[in-house]
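Only one protein chain is missing from this complex, and each of the others stays in its spot.
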Amino acid sequence: MSQSLSSIARFSASDLFKGKGQPGGRVAPFVVILLAVTVLASAANLLLPESSPFYVSTYTITLLGKYLSYAMLALAVDVIWGYCGILSLGHGAFFALGGYAMGVYLMRQIGDRGVYGHPELPDFMVFLDWSELPWYWLGMDQFWFAMLMVLAVPGLLAYIFGWLAFRSRVTGVYLSIMTQALTYALLLAFFRNEMGFGGNNGLTDFKDILGFDLQSDTTRVALFAITALMLALTFITSHWIMQSRLGKVVVAIRDGEARARFLGYRTDNFKVWLFVYSAMIAAIAGALYVPQVGIINPGEFSPINSIEIVIWVAVGGRGTLIGAIVGALLVNYAKTRFTAIMPDGWLFALGALFVLVTLFLPKGLVGVFSQLTERWFLMRNRSQVKNSSAEESDKPLSTGAQASAGVQTKEASV
Amino acid sequence: MSALENLTAEGKEMLRRDQVWPFLMPKQQAVDVSHQVILYVEGLNLSFDGFKALNDLNLYINDGELRCLIGANGAGKTTLMDVITGKTQCDSGTVYFGQNHNLLERSEPEIAELGIGRKFQKPTVFEAHTVFDNLELSLKTNKGVMPTLLARLTPTQLDRIDQVLEIIGLKEQRFLLAGALSHGQKQWLEIGMLLVSEPRLLLIDEPVAGMTAQETERTAELLTSLAGEHTVIVVEHDMEFVRSIARTVTVLHQGSVLAEGTMDQVQNNKDVIEVYLGEEA
Amino acid sequence: MKRYLALCCCVLGLLLNPALNPAFAEADQPHSVTSTEPSPEAVVGRSPKVQMLLIELTEKSLNKAVPVLEKLEQSGGEAMLPLFRTMLGGNLYFIKASRQVVALVETASGDAFADVFTGQALPDVAKKQTKKIRVNNRLRGYLRDAIARIQLSSSDPFAREKAVRNLLSELDQPTIEAIQSARVNEPNTAVQEMMDLALAMHKLTNAALAVDQLEAIEALSGSLESEVRNLLARVSESENYEPAVNKAAASALVKIQDKVEFYAFIDQLFFGLSLGSVLLLAAIGLAITFGVMGVINMAHGEMIMLGAYTTYVVQLMLPNHIEYSLWLAIPLAFIVSGLMGVLIERGVIRFLHGRPLETLLATFGISLILQQLVRTIFSPLNRQVASPEWMSGSIEINPVLSLTLNRLYILAFALLVFFLLQLILKKTSLGLNVRAVSQNRNMARAMGVRSDWVDAMTFGLGSGIAGIAGVALSQLTNVGPNLGQAYIIDSFMVVVFGGVGNLLGTLVAAFSLGIANKFLEPVTGAVLASILVLVFIILFIQKRPKGLFPQKGRAAE
Partner (left out) sequence: MKIKKLVSGMALAMGASMVSYGALAADTIKVGVLHSLSGTMAISETTLKDTVLMMVEEQNKKGGLLGKKLEAVVVDPASNWPLFAEKARELLTKDKVDVIFGGWTSVSRKSVLPVIEELNGLMFYPVQYEGEESSKNVFYTGAAPNQQAIPAVDYLMNELGVERWVLAGTDYVYPRTTNKILEAYLKAKGVADSDIMINYTPFGHSDWQSIVSDVKKFGSKGKKTAVVSTINGDANVPFYKELGNQGISSEDIPVVAFSVGEEELSGIDTKPLVGHLAAWNYFQSVDSEANEKFITNWKTFIGNPKRVTNDPMEATYIGFNMWTQAVKKAGTTDVDAVEQAMIGQKSPNLTGGVAVMNKNHHLSKPVLIGEIQDDGQFEVVWETEGVVPGDAWSDFLPGSKDLISDWTSPIKCGNYNTVTRTCSGQNF
């Protein structure tokens, strides 16, 4: 056992976990690719004529924007599940809350352009006979305040939930089921018209954001670009956090929470902190998602959605930030393709994918990829190792060794 | 009138420059060992579903002492450690660390911060981390969330880790994943994690299980060298090992202290011979 | 194990025997079809006046049919019962050419026509030659009242009581006279009481003297009939009565109201228990797969769905034996879902031992596949599962409290399944093995327990029981591909709330959540009630992270 472990440890190629050897590690290539694609796609949409073969349609741009916000959501789940072993089946709730905060702002921007021409109230309130805005809609016409709420509301919910749950040491399956109950309760609540968020219809028919027309190509491209930037930003931040000592503590909590406690770490504080951080990323993703797809409704709270996010992460490879992003992009792309090609069969394909990934790719696609590259390294290194002394090869190899820490996820005991 | 005077008096009291406001006072008080005793365990009772794991247990450990706890399975050794470190709540009794710290009121991390370190029966190290990281995580530092996020290793800390690596003999493996270590190496690493955190009191549960004779010998050496500066409590089944390190031995039986003294005294104790050593002999 | 199952069937069979059930002794039994001699009905039916009216009936539009029916009732009296009943059942047709009125009867070989009054079969009449005489709700209402009036002289006391009750809402002079004359010869006390009630109501409204009115109120107080309450409420506020009468009516009303509230409470309790039994059925299979084996089985809902579809298929195969189809469906559903469970365990779950969170992902995939499979085979539409006759209707305990039969059976059934399962786990060798493996897998293996086999059997058992739950749920709700989805979250809540690995906890949790939900519902509305229950569970788990009945000892950690 230890033999095989060490062999994985020694020859892992990825160095995501620690940038001691090369500052930035794998972050740079990913960010560069992401931003390059963004710039190219945006330019192709804005500058090229529609007839050009390289023209990227606004439809594609919006689709990409949606994928990227999903990727961000997956990143949020990965931070909490892959690194800290907390399987949240309710992250869709934070995503949706962020989305609703943005949605409320966008609704306020409609002003008197609603179908009833009411100067202040959104249409659904007019026909529900409401005479004034509920208090929680006040102030949401200010962009800065709305953005604050995007972070504050999901953050606060995550804080309260996390504080309650982690303090009383609800762990593992129990915690997962509780997060599911949380999002389910919110689903039911937001379905209620009395909540003042448009009930089942949710919020839609947005006009503009910060004065820019939401339907113009430039705004769409800009939103897409902002999403890409935010994804890059959250990716870099998360990477930095996971590299810091806090990241190590988090992984330590995943693998041995009791031990971490005996070392003097107040693990519940760490978990709450990370949970809130993750919820906020999800919320930002939601806030970016809404103006791009043009609607937010309670369906986003559905527990099935949250499970699906977890699946993206599992497919990509949990415990590696890049895996979460790759998983989200791939699964969603496949979904778009499959629903078009075989609408009846795609659930079979999706279901089979989940089963096969858990059975055969416990480390996800990124895990497979790094295993393959490991082999390649192994082949190459053999010849090198022969020539160099063990002392010298120790350091560079060890950076690789740590990488597999994440891949070599010892299942959080539940 | 007098009310006003009182108020000004209080105000003056508040503004005294030679005192700090109570809420600004550092919470961490040094352990008060003015009576030479560092750990008081008195009248401890604990039962699981009717089974009395601890039964009116009394134990006093002197500062800088090396104490061995022995006893048959189920005698309450590990449970006692669980209670001291805050893992298990007891039914009644008191546990004081020095004169001034009631351990029963504190959580595991707080107890750890006071300077009580523990090594588990089964070696528990963070297998997904390197040896170096394991030690880094155990350093005696501020363990709040934000300080941890922004933490950087200082040269002193680096030196300290190197020093400990030297002591536990894992210098070569410093960048190896802890999961890849052998059983004995994990035991050492765990001891190293204790050392690097500079505790006042070390609770060590079966340190030599799964070690070669040579390793056992080294462990004995290490533990004896620790005593004095630190206080060490060792739970062990290996009688040879106990004999090689022990100055004072406490025998537990069915949740309470059966006998206490030097190894020879204990071995000659009638009760002990009857219930424990007798079986071995 | 087989023995217990057989026992269960026997007990249930006894419980459910329709003959033992008072609710079926209804008056509206189809009248007998066999008679050789011309019955009085037949004679009256052939009288020219009636014949003319009948032809008129075939010509009139729906809105003008009532006067014709009134005339028929006057001229035909009791003889018109078969006609009215056939019409009420929507089985009255007429032959287009001759305008002769005929009845559609169901025979073993299919639909056929018969003479309305004699019941004599008319084999020559084909469906194409006839046209249906349409009935709408107003006609149905009239027919029902007419039948009640005619039946005041029926030989069946139940029918008579029901007839009087139906008349309570329309006590006009002729009705009262009819009741008065019937009262004299009435032998049955229950019917007598009902008639007295009607007379007292009449007295209260029509008597001139306050003394008589007070006497009538005295007779009425204590009755739970809604008509009585409405009348008393009117009297207590009306200015046509003396203040003393107003007061007496009001106090009688208060007395009745107290009783009503008490029964309303019982009713709500029953609703809660019934919801609890549904939750219990849905969750109990999960309590095994999740609770005992630690598999987060997201496909659990689909096991329920398979059971429901099994019921559908059974009814499809045996369209003429709906009454017994459930008895066949229960064991079949157990087998179908159980086999599927074993298949899943052998194919997927055994590779995921000790990785409970990953079983969640894999079984979620399986649930998607199963749903789509059912959609492909049975279409995405809901399927029709009929309720057997003995499961429809309700036991009327008094006018304000009646317990619906299907709920009652499902409650009993849920408890039975629960106790059987307890027996299996506590008393059989399988149960012993299951408990052994769940507590310490390695030790059990060392003792020679085939843990692989036990795992498969346990999962099969849990899934099979989910299948049985599906049979029961098919009687309450839609049978469609989304059936399972509707119950999966609730099931998890119940198991977690009760404490994983504890069947008794599941029982207590299911019933307490059901009751809590039903008592909240009138106050908050259905949606808010379920939200509150969820929030409560979330908070409760913070307080007691291991549920109501946590597993103890080191095995739990």
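Letters A, B and C name the chains as they come in the text, with residue numbers starting at 1 for each one.
As a convention for this text, a contact is a pair of C-beta atoms (placed from the backbone, for glycine too) under 8 Å apart; a residue touches a chain by one contact, two chains touch by 3 or more.
Predicted, not measured: the structure shown is a model, and the values here were computed from it.
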item: Displayed partners of the chain not shown (whole complex); value: A, C
item: Selected from C:Ile55, C:Leu318, C:Leu343 or C:Ala486 as touching the chain missing from the view; value: C:Ala486
item: Touching the absent chain when the full complex is considered, from C:Ala210, C:Leu476 or C:Leu504; value: C:Leu476
item: Residues of chain C (touch criterion as defined above) contacting the omitted chain; value: 62-63, 90, 134, 136-138, 140-141, 144, 169, 226-227, 230, 267-268, 271, 274-275, 278, 372, 375, 380-387, 392-394, 396, 402, 404-407, 476-480, 482, 486, 518, 521-522, 525-527, 530
item: Missing-partner contacts on chain A, residue numbers; value: 57-59, 62-63, 66, 112-118, 123-124, 126-129, 188, 191-193, 199-202, 204-206, 215, 293-295, 297, 299, 339-340, 343-344, 346-347
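The definition used in the following text is that only the chains that are shown with their structure count from here on.
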item: Chain whose averaged C-alpha position falls nearest the assembly-wide average; value: A
item: Centroid distance [mean C-alpha coordinates] between chain C and chain A, Å; value: 47
item: Approximate Å spacing (C-alpha centroids) for the pair chain A, chain B; value: 41
item: Sequence positions of chain B contacting 2 or more other chains; value: none
item: Chain A residues within the chain B interface of the complex; value: 2, 5-6, 9, 241, 244-246, 248-249, 251-252, 254-256, 258-267, 269-270, 273, 394-395, 398-399, 401-402, 404-406, 408-410
item: Partner chain A, residues of chain C touching it in the complex; value: 294, 296, 298, 348, 351-352, 354-358, 360-362, 364-369, 371-373, 375-376, 485, 489, 492-493, 496, 500, 527-528, 530-531, 534-535, 537-539, 541-543, 545-546
item: Contact footprint of chain A on chain B as seen in their complex; value: 85, 87, 107-109, 112-113, 117-118, 120, 124-130, 133, 136-138, 143-145, 148-151, 175-177, 179-182, 193, 197
